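Removed from the display is one protein chain of the complex; every other protein chain stays in position.
Coming up: chain A.
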């Protein structure tokens, strides 16, 4: 039996298809979901999201969000889900610099601004990690 995986961001539905297995970066560590998994709701943190289809692994950069796991379906809601080929290294490098600079001015930032900058940095780092995975 296949697993029906849906990856949804506020901007669009990134992925909606049957897969063999999926690995989620949750707040308590990575978990791999196979068909017939027990029902589960969990929080997603920035990390590498991997799904396997026809013995081929696909990597995505995931942001913050939630996942709902059922017996034959997985729904992932995240604020970022970037497939490897869609990541533009230059733009992310830029975003990383911006976030780092924002974090340096720690004292002038409000609590929310600091949290946003930290979150942006985390997301930028994970995208770069996926992009450079092959070269390392």
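Keep in mind that, in the parts below, a contact is a pair of C-beta atoms (placed from the backbone, for glycine too) under 8 Å apart; a residue touches a chain by one contact, two chains touch by 3 or more; residues count from 1.
Operating definition for what follows: contacts and distances are computed from a predicted model.
According to its UniProt record, what is the protein name of the omitted chain, chosen from "Heme exporter protein D", "TusA-related sulfurtransferase", "Iron ABC transporter permease" or "ATP synthase gamma chain"?
Of the names offered in "Heme exporter protein D", "TusA-related sulfurtransferase", "Iron ABC transporter permease" or "ATP synthase gamma chain", the one UniProt assigns to the missing chain is "ATP synthase gamma chain".
I'm checking contacts with the chain that's been left out. Which of A:4, A:53, A:96 or A:129 qualifies?
Of all options in A:4, A:53, A:96 or A:129, contact with the hidden chain holds for A:4.
Which residue numbers on chain A touch the omitted chain?
Its contact residues with the unshown chain are 4, 6, 8-13, 26-28, 31, 38-43, 66, 68, 70-73, 75, 77, 112.
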